[in-house]
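Input: one structure, supplied below.
Removed: one protein chain of the complex. Kept in place: all other protein chains.
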Amino acid sequence: MHSSGHVALQHHFDDLDTQREASTFGMWVFLCTEILFFGGLFLLYVIYRQRFHGVFVQASRHLDVKWGGINTAVLICSSLTMALSIWAAQINRRKLVVVFLLVTMAFGATFLGIKAIEYGDKFHHHLVPGANFHYACPPGEECHPEQAQIFFSLYFCLTGLHAMHMVVGLGILSCLLLPAWRGRYNAEWHNPLECSGLYWHFVDIVWIFLFPLLYLIGRHVA
Amino acid sequence: MAEEHAAEHDGHVPSRKPYFMVWAALMIFTGLTVWVAGLNLGPFNDVAALIIAFTKATLVVLIFMHVAHSSRLTKLTVVSGLVWLLIMISLTLGDYVTRGWLDTFAANR
Partner (left out) sequence: MDTNSAAALDRPSYLTDGYGWKSWLLTRDHKRIAILYLVSITFFFALGGIFAMLIRLELLTPEGDLVQASTYNKLFTMHGVIMVFLFLIPSIPATLGNFFVPLMIGAKDLAFPRINLLSWYIYILGGAFTLWALIHGGVDTGWTFYTPFSTTYSNTYVVSTALGVFILGFSSILTGLNFIVTIHRMRAPGMTWFRLPLFIWAHYATSLIMVLGTPVIAVTLLMVAVERVLHLGLFDPKLGGDPILFQHLFWFYSHPAVYIMVLPGMGVISELIAAFARKRIYGYRFVAFSSMAIAVLGFLVWGHHLFLTGQSVYAATIFSVISMLVAVPSAIKVFNWTATLYEGSISFQTPMLYALGFIGLFTIGGLTGVMLATLGLDLHVHDTYFIIAHFHYVMVGGTIMAYLGGLHYWWPKMTGKLYAGFASKLSALLVFVGFNLTFFPQFILGYLGMPRRYWTYAPEFQVWNVLSTAGASILGVGYLLPLCYLTWSLFKGKQADANPWGAKGLEWQTTSPPPTYNFDEPVVVTEPPYSYVAEQHVVGQQEVESA
């Protein structure tokens, strides 16, 4: 399948196939770097969770499982619509591509809105690490506020870094809207959609791990 | 990727079904992980949570990210990233977990 002379073909590639394989592979290599980037924070989480197990369980109960769960569902739906936008390109339905991209972005914005609600709530309860941090000890339980601060530091660093990646993801998708509307993505060439989708799904996967590790570890305690 | 395109250009319209099935599975697993977290399984709470999370991630990687139909190189790349993360976590954790062991051995002599 050769498409030399295709409008999307860049000069240093021999043909569109090579370009497609190169850019998809390049995105996967980039995602590997992201695995290790978030991985550093996950390592911090693992070590401190092992060390301050009781406090982490206790502090986790301050996170709202309802919001966390809704956000998980929102991201799963956004991954579906992202995959469907590529499917729409494969069947040459240009307008459907744009619709699915917009819906994906709407889900992403919803996720960020819910995170804003959660962060605001933490701020009100003095659970943002730093000068104004004040951990209200649950009555009758052992209490180590500085260890709880570590939990919340990790919470904000992990979810904050994740949210930044969501914002970048929204930026990337918005750059696809105009070319998609103009019909640039079709069965023969939709690699930008594919690569953007890989990024978007990766951000979803990070959240798939963050949700149980941050929100659910204290649920079994009455 | 190339194989997937070849299959499509045999005249078959690519199917939406796998995406919807994975979506449904992910939603169910999310509910499952919330429910299991409410049970007191001791150390197995963590194990269950991680197993469910890894299963969800695997579905996203294989179907949404098309890795099931991708080249060996892509699959190797995904696995390498994970393996490297595991190296970092396991060797570091290995340090912390084994720190007290020498004292224990010495005390038990």
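A and B are the chain letters, set down in written order, and residue numbers restart from 1 in every chain.
Note that in this section contacts are C-beta pairs under 8 Å (C-beta built on N, C-alpha and C of every residue); 3 or more make two chains touch, one makes a residue touch a chain.
Please read these numbers as outputs of a predicted model, since none were measured by experiment.
Although one chain is not drawn, the whole complex shows that of A:Ile91, A:Cys143 or A:Cys157 it is A:Cys157 that touches it. The set of chain A residues touching the chain not shown comprises 11-13, 18, 21-23, 25-26, 29-30, 32-41, 43-44, 47-48, 51-52, 129-131, 144, 146-147, 149-150, 153-154, 157, 161.
On the side of chain B, the interface with the absent chain consists of residues 73, 80-81, 84, 87-88, 91-92, 94-99, 101-102, using the contact rule stated above.
Operating definition for what follows: only the chains that are shown with their structure count from here on.
Remark: chain A and chain B have CA centroids separated by 16 Å (rounded to whole angstrom).
If you check the complex, the residues on chain B that touch chain A are 1-2, 5-6, 8-9, 13-14, 16, 19-20, 22-23, 26-27, 30, 33-34, 37-41, 45-46, 49-50, 52-53, 56-57, 60-61, 63-66, 70-71, 73-74, 77-78, 80-82, 84-85, 88-89, 92-93, 96-97.
Contact residues of chain A toward chain B in the complex are 1, 17, 20-21, 24-25, 28-29, 31-32, 35-36, 39-40, 42-43, 46-47, 50-51, 65, 69, 72-73, 76-77, 79-80, 82-84, 87, 90-91, 187, 194, 197-198, 201-202, 204-205, 208-209, 211-213, 216-217, 219-221.
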